[in-house]
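One structure follows; several queries about it will come next.
The chains shown are only part of the set, and none of them has been moved.
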């Protein structure tokens, strides 16, 4: 075991080019993979934030008394899909419109906005069909004039999310495959570069396990290094992007550790598969 | 202890290298193997340490038979053999010392015991001062002697030497040969392929001669000439 470790370390010294290349390719692959991961993580949280704003607004008939609205809210809060329901008085509606549509503020002097009840739906209850069902039920209240919920917008949001997930998974898988291929290739080259040594080991009585172990350790070490490097690069990338463009979040620690672990696994499994196959040829 | 039974070896692209070879070699014997270039000497030896397997027939060494040996058996066998390859097979990125130590490390010799044994083996072949040189920094004969040291260092029970003195002058050849004799005297069987007829003439050991893959002469079959089994 001590010898295997020394051999694995020697491999770095004896073939620094191959080692640097392996680590670099693992790092680049995981970096690319990680970039998509970051996009996915950030898109997901952004979507979640946007999704939380999916709301249904029931406009009340002019002159609906505040206590009727309050009673309606109590009824609405019983709906299983509804998270919050809030009464917006005509005055607050006007004030809000003014700040939101500043450019046209003069316009609102004269007009009067209707009061409304604003609902937020629970998480997982924001699919287009659910929202439409809630809207239909709201319309049955006698003093509800109209219900608005931006049906199209909700649908678009969902479609975007689906596409992003699928694209992310597909691209991620593709990059992971490339990473595995490159790792396999570099290990194949290491084996070929040491073919003489390996055949000599066999001839002086080394067991297969003894021959394989340094390669596995080497693969593991390269994977950890490559994973760490990729993580570092990703961290720098998020810092730069956060500072210069838009605030993005980094992987949380368990996910980051998982990334390095993935690198280690990639290196180890890539080595194991490739070494087994290559050793048979030497 | 070693037995070849109707051994036939055919290579895919170059054809028959050995055919109809049958013989036995006893424990602790010293055997010369000779014959013209391409006769099959190296092939004969490669069958002995299972670098090649016979196309037909059986090679048996100790309890290990070419007909039944599994990987594990071959590994165990090789650990107890010493092999001098005709082309040396030194690792170019390791010093003479490291090349010799390699043979011990691979079979799991305790680290502490290695340096002394390596130094002794190098001294035996007359390379005490060259331990730190890489193969390319050694002369042809020096490389050959490193290969011999590597074969000796694990105290093998059979020493297989393929043309171990091809790059040595007469005096160095005598030195190496005396060493092989001493090793043989301590109970190790030695099988040595050589073109050095002088050596064969002067030393009354059993001699096998191959020609075009056939065993054409075995001094053990010729009473009064050589020691025999």
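The chains carry the letters A and B, assigned in the order they are written, with residues numbered from 1 in each.
As a working rule, contacts are C-beta pairs under 8 Å (C-beta built on N, C-alpha and C of every residue); 3 or more make two chains touch, one makes a residue touch a chain.
Note that the coordinates shown come from a computational prediction; the quantities given were computed from them, not determined experimentally.
Overall stoichiometry of the protein chains across this structure file: A x2, B x2.
Everything that follows uses one rule, which is that only the chains that are shown with their structure count from here on.
For the pair subunit A and subunit B, the distance between C-alpha centroids works out to 63 Å. Subunit A contributes residues 2-3, 14, 196-197, 200-208, 210 to its touches with subunit B in the complex.
Against subunit A, the residues of subunit B that register as touching in their complex are 49, 51, 71-72, 75-81, 83, 85, 89, 91, 93, 102-103, 105-107, 111, 150, 154.
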